[in-house]
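Before anything else, here's the structure in question.
The other protein chains are all here in position, but one chain of the complex has been omitted.
Chain nomenclature is as follows: A and B, assigned in order of appearance, with residue numbering initiated at 1 for each chain independently.
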Amino acid sequence: MQYFPFVVVAWILAVGLYGIVTSRHLVHQIICLIVVQSSTYVLLLGVGYVTGAVAPYYFDVKVHTPAVDPVVQALALTDVVVEAAVTALLCSFAIQAHKRFGTLDPQELASLKG
Amino acid sequence: MKPAQRRWIFLIGAAGLVAFFLWGLFGLPGFGRYPGPYGFIINSIALRQTYATGTVSAVNFGYRGFDTVGEEFILFAAAAGVSTVLRRLRGERERSAVDEAADRDVPPTSGAVRMMALILTGPIVVFGWWLASHAQASPSGGFQGGVILATAFILVYLAGEFLVFKRFSPVGLTDAVEAVGAGGFAAIGVAAVGMGLAYLTNFLPKGQFAGAVSSAGTIPLISFFVGLEVAAAFILIVAELLEQTLLIRRGDG
Partner (left out) sequence: MDQLLAFVVAVPLLVAAAITAAGPLLGRRRRLLDAIAILAAASVAVMLAVIMVRTAGGDEVYWFAGIRPARGAVIGIDFEAGSLSAGLALLAALLVTAAMTFSWRYFQRVATHYHTLMLTFLAGMAGFCLTGDIFDMFVWFELMGVSAYALTAYRPEERGPLQGALNFAITNSVGAYLSLSGIGLIYGRTGALNMAQIGVYVSRHPASQLVVVAFLLIISGLLIKSAIVPFHFWLADAHAVAPTPACVLFSGVMVELGLYGIARVYWSMFGQALGHRAAISHVFVALGVLTAVAGALFCFRERHIKRMLAFSTISHAGIFLTGIALLTPLGLTGTATYVAGHGLVKAALFLCTGIVLHRLGSVNETWLHGRGRHLRVTGVVFTLAAFGLADLPPFATFLGKGYIDDSAWAHGLPWVMGVFIACAILTGGAVFRVAGGVFYGLGDAPSEDAEMAEMASEETSETGSDKQRTPLTMIIPPALLVACAAVIGLITQLGRAVQAAAIRFEDQAGYNATVLAGAHIAHPVAIAASESTGITVTDVLTGTGSAAGALVLACLALYWRRLPLLRRGYEPGAGLTAPIQRFQSGVVNDYVTWIVLGLACLGGVLALVVR
């Protein structure tokens, strides 16, 4: 089961993409986008794990104790906060779309075609 | 494309893409077997070089600080985008007569919610502030602390009415605080340049005790600015979204 977390990554990615493709509601679609990004967090944090190691905080732990990779944690934490803001931006598009089109169904937003 | 067609085409494509992805994933060293060297080198030198016991923050605001500037400005641009898209347009009035009528039907806030919100607001502000200022010591930092600080303001909305919340966080001030936070981070980098060092070099004194509040040079300072920016950005976003509940009633009253 050494690769189980990575199988989960692929699964989450597939689920998120399936949600986007079959969605009939814009907010649902935007949340599925978050699901797709979650798969990247699992991947990043998964590759940085070291079995039997501690968290990389040396307040009460000596410096040369084996610790997990801090770099992926740094990448993931900034990404989470930024994604929340970008999702807010997309949701604001959805709000205005609802006001203009009267619907939140992406398949009914038909003003641009061809 | 008809939905059924689309689903089939997607399933075929996804099967291929997932198989391809898994094929690559099985080339990784295996869960728990991180090969290094990036993480291991940082773990062994970060404490000595930056006097920060919180290595993740040392990476975020020190070694990969330039990345974090970019991420922070993504947040900044997203908040600016939300403000642009949700601005008040022609034909929308901010407060219709219905909303202001003295005898309007105000659904009462539950007493329990009000009490909990008011009790929690103070401690949450302190908690958020504590997180934002201890980046170099513990698993905390500007991003985490900033989000929690923003929730304190949102609790005010939960406890009372939206208009009270708005009075606590006027748009101009929030915008300015956000810009100071983002600009402050970029400016610290320029200050380093002004001293003849590379952009974002950690030029402040490292302090005596590693992991103390006043240690690790620019890391806590940057974390403070980031906290300001993140908190202001989320307050702004929530305020804009909540304001839409007033504006969406076009043509009423």
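Remarks
Throughout what follows, a contact is a pair of C-beta atoms (placed from the backbone, for glycine too) under 8 Å apart; a residue touches a chain by one contact, two chains touch by 3 or more.
Just so it is clear, the model here is predicted, and its values are computed rather than measured.
Which of B:Tyr34, B:Tyr51, B:Phe143 or B:Phe165 touches the hidden chain is settled by the complete complex: it is B:Tyr34. Within the entire complex, the positions of chain B that touch the omitted partner chain are 1, 6, 9-10, 12-17, 20-21, 23-29, 34-39, 41-42, 45, 62-67, 69-71, 73-74, 76-78, 80-81, 83-87, 89-90, 172, 175-176, 178-180, 182-183, 186-187, 189-190, 192-193, 197-202. Although one chain is not shown, part of chain A still touches it, namely residues 9, 13, 17, 20-23, 26, 29-30, 33, 36-37, 39-40, 43-44, 46-47, 71-72, 75, 79, 82, 86, 89-90, 93-94, 96-97, 100-101, 106-107, 109-114.
Throughout what follows, only the chains that are shown with their structure count from here on.
Chain centres here are Cα averages; for chain A and chain B they lie 15 Å apart. Chain contact summary for the complex, chain A toward chain B: residues 2-7, 9-11, 13-14, 17-18, 21-22, 46-52, 55-59, 63-64, 67-75, 77-82, 84-86, 88-89, 91-93, 95-96, 99, 107.
Only residues 3, 6-7, 10, 14, 17-18, 21-22, 25-26, 28, 30-34, 36, 38-40, 42-44, 46-48, 53-60, 64, 67-68, 71, 74-75, 78-79, 81-82, 85-86, 137-139, 141, 143-144, 146-147, 210-211, 230, 233-234, 237, 240-241, 244, 248, 250 of chain B touch chain A when the two sit together in their complex.
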